[in-house]
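Removed from the display is one protein chain of the complex; every other protein chain stays in position.
Presenting subunit A:
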Amino acid sequence: MKLAYWMYAGPAHIGTLRVASSFKNVHAIMHAPLGDDYFNVMRSMLERERDFTAASASIVDRHVLAHGSQERVVDNILRKDKEERPDLIILTPTCTSSILQEDLQNFVYRASIISDSNVIFADVDHYQVNEIQAADRTLEQVVRYYLDRLDRCYRQEKLDQFLTNAPSVNIIGIFTLGFHNQHDCRELRRLLRDLDIGINQIIPEGGSVEDLKNLPKAWFNLIPYREVGLMTAMYLNKEYGMPYISTAPMGAVDMAEWIRQIQKNVNTLTLSSSIKRVDYEHYIDGQTRFVSQAAWFSRSIDCQNLTGKETVIFGDATHAASITKILAREMGIRVSCSGTYCKHDAEWFKEQIQGFCDEILITDDHAEVGDMIAKMEPSAIFGTQMERHIGKRLDIPCGVISAPVHIQNFPLGYRPFLGYEGTNQIADLVYNSFALGMEDHLLDIFGGHDTKEVITKSLSTDTGLIWNPESRLELSKIPRFVREKVKINTEKLARQKGIETITVEVMYTAKEAFNS
């Protein structure tokens, strides 16, 4: 048992639901008590989703506790099958219902015999893995389900194992409620078009499970974020010999590295075909110097001012590691501490940022992160929403670079973190965070633009009215932003009616009078 106010990664079923609802025409059913379908609210609110989220609950109530789910789960699966005709239904328990240890696998088996949809049971342990790991596993499970089944049933016949003629890739790991995933996806598409590489499939976002059988047609796989997609890539590598690139194309240096890896992969496979070898060096050079402003920006005198400034970075493994590298090696900013809450990926993280920061922090306790920031007193923080609030409390500016996120991290405008446009966005984010911090500091020194408190709103304070103690207390309870208005209105009414002493009653009479 531990005392917790906040968590960086959600429970496992959220990960499963994110994968399921990213695919087209896949329905997720939670075996959960009333109120556990909060995922639908998040998707509808944060992503401003126009469609009904394809996730519903098979409610566990007191009755289920006593008698077991019996036919209920199977009925709910079959009902969804009839109503929505999904290609696939994924059944998942939540933390609570997994303790019941009902044989959900058996329900799935029974339902799959009758239903037209495929039905699977999300194979995640709710007390062992978190949201991110569960998403990774579920994606692999879905891909494996479609490919293995195909292998078994129609080996050689239907599975078209030939590669596409022109070089092509699968992008794995773009999905709903991901941090700037939609923008990153668009940026990757643009990059690949520039490189003359076709996109075979993007999964899970917008993908169709029926098409998964064609995944092996791509020449290789791209895993932009290592949190989700790596398991799938490893599976495809083992079963189909597909190479994969798990470098995140974030920041100019890693971008170049990423494109060179693509080049290497393409060239290895073109050996046997008639297509000529590719050379992207020219492209990298042009993009780095002129399309991306980041390289020039770090040379400009603006960025000079940032030299040696201290920062703290915290986030998921991919973003925290990439941003650490960008700040340290591309902008010359000192990273006092860099950390991640992806404890399961700690080794990789440490290896990545070795030499780019003074200290490494691996934890999922926000209090520990807060204490560390307070101790370091950096000029800026780059972290999640939690760090933003820590920063607010400590008066340190913060740029948000990773999930968990809030609604403002789902911008309508184009804000990728990946690719060359991404380098521009990151440079802006970094620079703005510092600039604000600096401005604030200067304002503090010179006493600010304006005095903070306005002594009085009205020109004459002598109203001649007396507020009795109760009404004064009542007034102080009214939220500050409307208090002045309430005060003015009440006094206005009192004067109109010739009342000299203002009581609570007068206040509310005034409220009614001025409401209309």
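In this section, a contact is a pair of C-beta atoms (placed from the backbone, for glycine too) under 8 Å apart; a residue touches a chain by one contact, two chains touch by 3 or more; residues count from 1.
As a convention for this text, contacts and distances are computed from a predicted model.
K.L.:
As a check of understanding, state which of "Light-independent protochlorophyllide reductase subunit N", "Galactosylgalactosylxylosylprotein 3-beta-glucuronosyltransferase", "Trafficking protein particle complex subunit" or "tRNA (adenine(58)-N(1))-methyltransferase catalytic subunit TRMT61A" is the UniProt name of the chain not shown.
P.N.:
Not shown, but named in UniProt as "Light-independent protochlorophyllide reductase subunit N".
K.L.:
One chain is left out of this view; which of A:Leu3, A:Ile113 or A:Leu412 touches it in the full complex?
P.N.:
Touching the chain that is not displayed is residue A:Leu3.
K.L.:
If I consider the whole complex, including the chain that's not displayed, which of A:Asp116, A:Asp302 or A:Glu505 touches that chain?
P.N.:
Looking across A:Asp116, A:Asp302 or A:Glu505, the contact with the absent chain belongs to A:Glu505.
K.L.:
In the full complex, which bits of subunit A touch the chain not displayed? Write them out.
P.N.:
Residues of subunit A in contact with the hidden chain: 1-7, 10-11, 13-14, 32-38, 40-42, 44-45, 48-53, 56-62, 65, 76, 83, 94-96, 99-100, 126-128, 130, 386, 389, 392, 406, 474, 477-478, 504-505, 508, 511-512, 515-516.
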